[in-house]
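Once you've had a glance at the structure underneath, I'll fire off some questions.
The complex appears here minus one protein chain, its other protein chains still in place.
Letters are used for the chains, namely A, B and C, taken in the order the chains are written, and counting of residues starts over at 1 for each.
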Amino acid sequence: MAAAGSNLPREELLEMYRRMMLIRRMEEQLARDCAAGKLPGPVHLYVGEEAIAVGVCQHLSDRDWITSTHRGHGHFLAKGGDPARMMAEIYGRADGICGGFGGSMHVADFSKGIIGANGIVGGGIALATGAALASQLDGDGRVAVAFFGDGAANQGVLMEALNVASLWKLPLILVCENNGFSEFSPTATVTSGSIAERARPFGVPFVEIDGNDVVAVWQAANAAVRRARDGQGPSLIEARTYRTRGHVEYEVTFITEPYRGEAEVEAWRARDPIDRFARRLREGEPGIADELARIDREIEAIVLEAVHFAEASPEPEPASARGHMFAAVARGVEP
Amino acid sequence: MAAAGSNLPREELLEMYRRMMLIRRMEEQLARDCAAGKLPGPVHLYVGEEAIAVGVCQHLSDRDWITSTHRGHGHFLAKGGDPARMMAEIYGRADGICGGFGGSMHVADFSKGIIGANGIVGGGIALATGAALASQLDGDGRVAVAFFGDGAANQGVLMEALNVASLWKLPLILVCENNGFSEFSPTATVTSGSIAERARPFGVPFVEIDGNDVVAVWQAANAAVRRARDGQGPSLIEARTYRTRGHVEYEVTFITEPYRGEAEVEAWRARDPIDRFARRLREGEPGIADELARIDREIEAIVLEAVHFAEASPEPEPASARGHMFAAVARGVEP
Amino acid sequence: MSRKRMIQAMNEALLEEMERDPRIVLFGEDVKASLFGDTKGLWKRFGPDRVRDTPICEALISGMAVGAAAAGWRVVCHMMFGNFVYTGMDGIANQAAKLRYMTNGQIKLPITYLAVSGGGRSAAAQHSDAIHPVLANLGGIKVVMPGSPADAKGLLKAAIRDDDPVFFLQAAGRGGEPGEVPDEEYVIPLGHAAVRRSGRDLTLVAIGPMVRPALKTAEVLACEGIEVEVVDPRTVVPLDLEAILASVRRTRRLVVVDEARDTCSVASHLAALVVERAFDALVAPIRRVTVPDCCIPYAPVLERAVLPGVDRIEEAVRATLGWRRGT
Partner (left out) sequence: MSRKRMIQAMNEALLEEMERDPRIVLFGEDVKASLFGDTKGLWKRFGPDRVRDTPICEALISGMAVGAAAAGWRVVCHMMFGNFVYTGMDGIANQAAKLRYMTNGQIKLPITYLAVSGGGRSAAAQHSDAIHPVLANLGGIKVVMPGSPADAKGLLKAAIRDDDPVFFLQAAGRGGEPGEVPDEEYVIPLGHAAVRRSGRDLTLVAIGPMVRPALKTAEVLACEGIEVEVVDPRTVVPLDLEAILASVRRTRRLVVVDEARDTCSVASHLAALVVERAFDALVAPIRRVTVPDCCIPYAPVLERAVLPGVDRIEEAVRATLGWRRGT
């Protein structure tokens, strides 16, 4: 497996390391902030799943589209969203990427092709299908990626999307992040059979991969994105992974009985996608350690700056709360 | 194939003939009534698809549940619904099975286990899943059958039902009537891949059969119903068939360009399930012709009687229109 | 001017707008065959890229409209019957109505959803709901309800050109009664009510399909010298409240006719707005002529009993005019 990485340019590998680490450190900060009571709303962290967002988004430009989930910080950052403005958003500040109107579950930046996190499980799938339709109509090789969880895979809209995307050969990549849980329900208790296989009856190519291996993700996404850009239609990628933190940060306050064993969590921590990747990079090139350390420091600075930016940002104007529901309202008429 | 029928008791074969013919003649009457402007609302006829409802319902008692579609007269009659009260319902009369409140798309008789036709494409699937859950909880071997079309198979709720029914081993039989059209769209234009195969990733057994062969339907349903009664869980049957009449009776008034060729319709008329079955019965036992003729006459009388019953029935009381929204409303309080 | 049915007027609006703007894409179930006639001929004219038959999957298509609009296309999404909007409600209520606001106005969502709404054709409970109160309560959806073929054309053009999600609700099914439609190009901006008939005795606000019976009632009463002013809001969101208030301040009496179930209807909302803003002007209770809080039944005699018609409107107008304090 280690060799698999070696096909990729060194710069690309380092960039993936950088992105994964950025997501990780940003979210560790959010975890601390949440514990300190600094965050107004709930946050669902992506810790342990970073390889998926990063391995996929590596193939995308700002002009490609992604839709995301309630666990959306990783996708936002992997797709090039601004860390400081994300932090300010989650803090509920005026300089947040959505002006404090959206919060954690709605971080979005259309200028980067980020249609946004989504508080509705499965909600992003239809939006991505629509963006794929738009991309096909534009005919300029853009693609749309829908990230969604194993729990979301049980929403019928997934099958509806598989059907339409297959019929119309839409440039859509469906990326299922199977982290073993749908909230507090282990996947097997709520999901029958195989998620990846659900693509088969629709004639959509699918693959099941190790989602904690960023190179494996890169490769699967590479194939799917190429297919999509070439007009050959949709694909489904099921990436197996694990969230090593809670479903939602404050779950300890209401989950009184454990829904998973500590040993299981530990076993997955040992397969941490960033540690594994760093190890592999060092094995391939011992001298790279310095570079990784430099990146780590760089990221620490970014996170610190993001916190400062967010803290310095004012609260939104209360008077603006009613604003921008509509792009245009007829003159002289009250909505 | 003709031999296949020979395993079944003669009485059962004749009963299936009788039921199919009843559906056919009732609907031919409705077609005439519609053309004559006697029906207040739209009717979707089941002509050419009778073998499916009859072959399946032959295995069900009044205590088993079915849910149906907008094309629901066949299911209603096959499950033992009263022809005269169905006719009165479609005429919009007080003695209709739903008192004139429901009409063609809502014929239902809970005393016969008929949860009813459904104006929402795919709507019956969730209801049948719920009835299957109730049956499982009752633990008395009842089953629930959801009839739905190929068009309905594209509603995500089908996959949601496959998932839950598989997880919980519900006594649910999903019967897809693939008649080649979703309204005016040929199935291939709106349905990718195979419908039957959609059960596979959920671990639900499935079979694709000739829906115009009542014995083949009987056999597939036999296996599925047994499985369900034995607590082995759900099955999916895809029955290929064809509607030889329009999607809706008055479609000629608004469909200006044909959406299918007359040759295609003719080819399917040649495979008419009732004609084929009658031929097979006569081939197996030439003397049966008299019996079939007797049944035909009997049915003519039933249809005539249904029309008389319906015509004699008064219109519903206008004052009753607000009635029975709720089973109980608190005293002294207006809803 | 030419006499046309509402459905023809809509068809022309769709054709003209798609002709005008190559970035309009239209999709829905059987839009090629066109059950109602509003999308007739579009597939032939604009081809299978811009006019697409979808499978039956309302949950997907309502959300697809949002994704395609966010990605820069102008979308017309046909939901067929109002009741099927419930099936695709997530895309409408959780996505279309919210995406712009949640993202601080980063995007425009130029979407026109089309649906037939309301009863009157014995289509029964699952094909006859008047869904505009539900849509109006979502806050992020504009709601257009034309009362005539001419309005249908001009308002549909405005809806399509609008940069926000708009629900265009027509009651006409496969046609509707014919009316005069201008031959030249025109657009009717959203949010402007029309006074359909002037009168000084009572303001009768009638929404969408209720405009016709309201006008008939006004005509009947005119024979007795009762002058009813009929106001047609044309769009429920945005609402031209000023026009309604102006009329009520003159007539001092209001009846609202709305083919919605009474509870939380637009009729109720208009009554609430008027009693708040023009209390001083009112000399009689505001009456609503609506559908009782039940489903729409199948049998014509039952359906007539629940839908507002000339009889019930007339009764409400007379009761309002005859009302005296302390009675």
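By definition in this document, contacts are C-beta pairs under 8 Å (C-beta built on N, C-alpha and C of every residue); 3 or more make two chains touch, one makes a residue touch a chain.
Values in this document were obtained by computation on a predicted structure and should not be read as measured data.
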{"item": "Neighbouring displayed chains - absent chain, whole complex", "value": "A, B, C"}
{"item": "Residue of C:111, C:134, C:156 or C:210 in touch with the missing chain, whole complex considered", "value": "C:134"}
{"item": "From B:48, B:72, B:92 or B:130, residue that would touch the chain that is not displayed", "value": "B:130"}
{"item": "Touching residue (missing chain; options C:220, C:245, C:264 or C:321)", "value": "C:264"}
{"item": "Touch residues of chain B, complete complex, unshown partner", "value": "65, 67, 96-102, 106, 108-111, 115-116, 118-120, 123, 125-135, 137-138, 144, 156-157, 160-161, 163-164, 167-168, 323-330, 332-335"}
{"item": "Residues of chain C (touch criterion as defined above) contacting the omitted chain", "value": "59, 83, 86-87, 89-90, 92-94, 97-98, 101-102, 124-126, 129, 133-134, 136-140, 237, 239, 260-269, 271-273, 275-277, 279-280, 282, 284-288, 293-295, 297-298, 323, 325-326"}
{"item": "Interface with the unshown chain - residue positions in chain A", "value": "40-42, 89, 92-93, 96, 98, 100-103, 105-106, 118-123, 151-152, 154-156, 182-185, 189-191, 253-257, 259, 315-316, 318-323, 325, 335"}
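Simple rule for what comes next: only the chains that are shown with their structure count from here on.
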{"item": "Maximum centroid distance from chain A, chain identifier (CA atoms)", "value": "B"}
{"item": "Identity of the most central chain, Cα criterion", "value": "C"}
{"item": "Chain A: positions in contact with at least two other chains", "value": "156-157, 160, 163, 167"}
{"item": "Multi-chain contact residues (two or more partners), chain C", "value": "54-55, 57, 59-60"}
